[in-house]
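Each remark here refers to the structure printed beneath this line.
One chain of protein is taken out of this complex; the other chains stay put.
For chain A:
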Amino acid sequence: MLAAAAKKPRTLTTNAADSEPNTMKDAFAKYASYLNDLNEKRERVVKASRDITMNSKKVIFQVHRISKHNKEEVLEKAEKDLAAVMDQHISRLVKELQGTDFWKLRRAYSPGVQEYVEAATLCNFCKNGTLLDLDEINASLRVLSDSTVEPLQINVLDYLLGIADLTGELMRLAIGRISDGELEFAQKICRFVREIYRELTLIAPKMDDSYDMKTKMDVMLQSVIKVENACFSVHVRGSEYIPFLGSEDASFSLLGVPDDE
């Protein structure tokens, strides 16, 4: 009928389709092995990332054990543990993230790398009072790769996200230091955190997926405010804190006496 005329020119090509299931199957076998490899790789990266996170967290906890008198030993141990995180776990990422995989799998390793940045910068701040910059971290990662592989270099985004988390840890550290009587240290943290927040406000909107960073900025502001309020409390009620300072330093006895007039 009418239909027969309409379909005839097309049915002529059906012969070509007969061989198709095989080429299709062959092609899909290729896609399947591509996907399998990719998923296995992703799984390995996720595992490494989780180990990095877990062990970096331990380093951070170690740093929080700091007090007036054990600073050196605490930081020494923290740094040793941090180096171990790099040697044992970050090294696992190097081979996996060659070429375009570095960006393709970013979501798989990003949490771990952020946590590592957080731990490394926290250690460094306690030791040197400065912000460990990205180039320094990346320079330290170079030892993980020989000449046959590209070195793993942390990207700006993960670094900044790690820095954003750092402020939360610094807030805890500041509160701890205040209750331990290290007011100067707390003040220093306050200035530092404030400066980081200020710098990041300019950068946050420019970041690739700025939504993540936006929430972190809100949290960060809360941390900054907490530190400021703590410093404020010590300042306003400064003298009330003296009995709790527990310092053997004689000069503290002068504190109750106003030095003007």
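Operating definition for what follows: contacts are C-beta pairs under 8 Å (C-beta built on N, C-alpha and C of every residue); 3 or more make two chains touch, one makes a residue touch a chain; residues count from 1.
As a convention for this text, contacts and distances are computed from a predicted model.
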Of "UreD-domain-containing protein", "Translation initiation factor eIF2B subunit beta", "Glycosylated lysosomal membrane protein" or "Translin-like protein", the UniProt protein name belonging to the chain not shown is "Translin-like protein"
Chain not shown: contacting residue from A:Ala27, A:Ala84 or A:Val149: A:Ala27
Sort through A:Lys80, A:Arg142, A:Arg191 or A:Lys214 and give me the one touching the missing partner chain. A:Arg191
Of the listed residues A:Asn39, A:Gln88 or A:Gln222, which contacts the missing chain in the full complex? A:Asn39
Which one, A:Ile175, A:Leu221 or A:Val234, makes contact with the chain that was left out? A:Val234
What chain A residues would touch the chain not displayed? 1-4, 6-7, 9-11, 13-14, 16-17, 20-21, 23-25, 27-32, 34-36, 39, 68, 71-72, 99-104, 106, 127-131, 133-134, 156, 160, 182-185, 187-188, 190-192, 194-196, 199-200, 202-203, 206-208, 228, 231-236, 238-239, 241-242, 247, 249, 251-252, 254-255, 257-260
